[in-house]
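What you see is the complex with one protein chain gone and the rest in place.
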């Protein structure tokens, strides 16, 4: 029958996010003094990719109908760790990268274990673990500093063939290596199933716990990829509390803009990536429009408010009021 | 039992939930190649029994053997592995996933460690075909399907697991006659293929048609086990409810009252689901809504109750045009409407809240002065209702979710009666409810009508429509195709008009669902 | 395309004072004005920063400065370091002549500094400065500030004793520098000090709360030093009926009001800090550099100090004004003489 219709329906959230992003990005680049140049794209990409990783991490957890309020802190912690470990010879650097990813994995796994086996509500559990991760980050970097293998950092934040931002390529690789296999695996499906209806999934013999656990653990890994990129981008580690919190909150905004349902079971990390890029472009718009600096926070707030309200227009098409309630 | 070795045996199984004894030393034997029906009133322990079999519930005591070897299942997955597959009473489909995803959910086909979506679709299509539901698109999301289609998906899903023992716990409660027929064919075929089937239903005619062997449960024990056909319906019912049973439907009054209609619709249309519906219900009248499931009956009730937007046509209350924009407006004093919704668990009740809180929930505005609840008045009214409906509960301050289905349904009805509604809309109120409770509900309906209520009653059960209604309107594709009055309400007439045979094409296929 | 390293002194030696004897001096190739100057701020939602941004605008609007500036663009990016890095990158790509920044992180801007240097753009950091020798830094001496407060306590509490140290935001260099300054001086004094440290986060409410806790459990104290939120600290002392003791703190007007009011009761204060008007010095430095003048790589600003008994109503504190602004807002040696009221009030009149 009309397969493409089903396909379209499945991808609607992602496509909407893509649409919002493209419109915003066009507005941005056409008004940018330097125009649509490789440099401008690279700058935007480096900044956007960071949030995209964190948003992907958040997506995995949100799909299970959970939420991870510690992603930002895992980002900070792994950033601090990377600023110690990702240095030296190529071999040392490689080991360092592995160690950082492993740390992210451990953080995510702890979250997962507490939520799944400890049966705690994810919001508070991750508020608490977030404090712990931040504390460890602060132990590692009481004040900003450290360094990173600059060759690797430059390579990953630079441009491929002088045009394509390497960070975007890295993002693509992570999507292919982490997201695609996960979402198509039995465990990924279990994560979706658990998020959509945990009882039904349990009754159907779905490996819910493992699915959810893997989602949380991979979220930790993705956040640590974000932490690595933060290090590549800044050459340092810093345990900046406010910044960790804002990454967490931004990741939620990105996920929602990306069409991932906070109620679980629905959405894709690809959507969340575009959500993240769109969200970042809101900030960029400040640059091209001449706003009084005092008005800038308000402008950003209002754009965010409008963006999150966009989805509400679908509401006017709802003819059966019961559909308001899920 | 025919001397055959039982495939599966349960002995002395007990399960308690707090103070409730769901199962008390229950026994059961299941043989390959036969259909075993389990009967019992609501809360008798049927679901608990099969949940134990299926690894959902851990029994407190007792043993289970499969092929003579003792087994215990840590999870539904483990039971599946052993070949026991269950279609649960509460559907176990995942709403946000596609039909195909759902069908293969427990053991998806894989390629390179990832789910092979092509193979999955293949499997799904085959399973749907076997279940007689090839009209369902494997890519459709389950949440977009109506309840009857979901039950078909559930059956397909069970078949895809290639079970040795297949359990159906009220798996047909929302199905239309046509679907039931298809499912029965499938079940009979499975029996001939050597499967053991366990079948739970409150519909006696289904059991009569299908079962080889029957076991009756009461209060968590199996009270009788007999070969199908060896007991009369009345005997079975008496076994179930533990008392004598007769006259399931109350007598109807001789003549319909001739007052002006309390509720009237003129040319009501909505989206593509309701098409020019006109009807009227008078005080003292029970008007039935018939037809195949999904022909707009539910939408019609929701339309009256102020839930639907963009309604065209007129709704009149006491002959005056009314604009009802919300359930609140519908239930306000001037109109006095009540709706017993389709799904008591998500629409009728707040399961974790207490019986008390649920009972008074729809009448808070009446029980409160200046927003403060008059607790004495609340208690009085609740006592009245609990008495009137004979609600069986361990107390008013336990969660309503701990009541059995029938009693939950009574709570839903009671909570609306607390407002003394003049117009009562009932959306299939007896689904999955045992005969004893059904009878009480029928009597209540008639009593309310006699006291002057106007009742609009949708049911998927033709017997009910015949037994309870003064008139029946048969809906087809969103419009009223036929009105049956008094003695004209026969099973034949209902089915014929439900399939729209009187009008045009005689061999209408029932495929409106997907 | 970086600057030439030359020998001092700087063009306006009173204002552009080198940090230390071995501070290098820069001479950038002279450019023709008027200039396009960009300002990248990070966080904006506190009074200090708002006062700072207003000062920047007011300074850029002064006729003599305005004549030299073709465009003055300000972007505040919030707490997120990468966003600020990107903003500066964008400024670089858009060809601004000079970029002034209050940086969210001292060590994160390495790549940006490199790019700015290659593009021949003058980069000036102030307040939260950059950890580099390749851009210009303008700042007060944070460690010196800690030393100043500690010296005050050593002097006023001559026999040593119990000190409450209310610190700032953990992990920032400002907090660390000030803390180190305090402890070096205390240790060097040879007296016995028992220091209770709490984190006040430069916020009155937080500082007040932790002070109240500390007084209840570890008090009373013989002296107090606070990095910020000092109004709250004094308030907590009053609420707990803690005796007034010598205090080394920041330049909040509210704090100074308390100091003046309770000086006779023993609240002997020294008040010094980093004025938001450093932004004006930073812009001034950027313009000087663009005009080819010699400037030090690190500019050390004088602390705006007011100590008991010399706090003067109307210059050092303003009883009728808000508690919430930082009084030290002028740098006379640089010809920058905005008063905080002027800055915050001026725009009020404009609206």
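Labels A, B and C are assigned to the chains in the order they are written; within every chain, residues are numbered from 1.
Rule of thumb we're sticking to: contacts are C-beta pairs under 8 Å (C-beta built on N, C-alpha and C of every residue); 3 or more make two chains touch, one makes a residue touch a chain.
Here is the rule we use: contacts and distances are computed from a predicted model.
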Given the options "Fumarate reductase subunit C", "Dihydroorotate dehydrogenase B (NAD(+)), electron transfer subunit", "Autoinducer 2 import system permease protein LsrD" or "Ion-translocating oxidoreductase complex subunit E", which would UniProt use as the protein name of the unshown chain? "Autoinducer 2 import system permease protein LsrD"
The complex has one chain that is not drawn here; which of the drawn chains does it touch? A, B, C
Taking the entire complex into account, which one of A:127, A:155 or A:288 touches the absent chain? A:127
Per the touch definition above, residue among B:28, B:49, B:216 or B:330 touching the missing chain: B:330
Over the whole complex, note the residues of subunit A touching the chain we left out. 67, 69, 114, 118-121, 123-125, 127-136, 138-139, 142, 202, 242, 249, 252-253, 256, 262-263, 294-302, 304-305, 308-309, 311-312, 315, 321-322, 324-326
List the subunit C residues touching the unshown chain? 44-47, 50, 53-54, 170-171, 196-199, 201, 203-206, 208-210, 212-214, 216-218, 231-232, 235, 239-240, 254, 322-324, 344-345, 347-348, 351
Those residues of subunit B that touch the unshown chain are 41, 56-58, 241-243, 305, 307, 326-328, 330-332, 339, 341, 346-353, 356-357, 360-362, 364-365, 367-368, 371-373, 375, 382-383, 385-387, 390-397, 415, 436-437
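In this text, only the chains that are shown with their structure count from here on.
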Work through the pairs of chains, note which ones touch, and then classify the graph as line, ring, star, complete or other. line
Chain closest to the middle, measuring from C-alpha centroids that were averaged per chain: A
Report the inter-centroid distance (CA atoms only) between subunit A and subunit C in whole Å. 35
Indicate the whole-number Å distance between the mean C-alpha point of subunit A and the mean C-alpha point of subunit B. 43
Do you know which subunit B residues sit against two or more other chains? none
The subunit A residues in contact with subunit B across the complex are 1, 3, 6-7, 9, 181, 184-186, 189, 192-193, 195-197, 199-207, 261, 264-266, 318-322
Hey, which residues of subunit C end up touching subunit A in the complex? 39, 41, 43-45, 50, 53-54, 57, 73-83, 85-87, 89-90, 93-95, 104-111, 131, 169-173, 176
For subunit B, which residues count as touching subunit A in their complex? 56, 75-77, 79-80, 86, 88, 90-98, 101-102, 105-106, 108, 110, 113-115, 117, 137, 139-141, 157, 270-271, 299, 302, 307-310, 326, 347
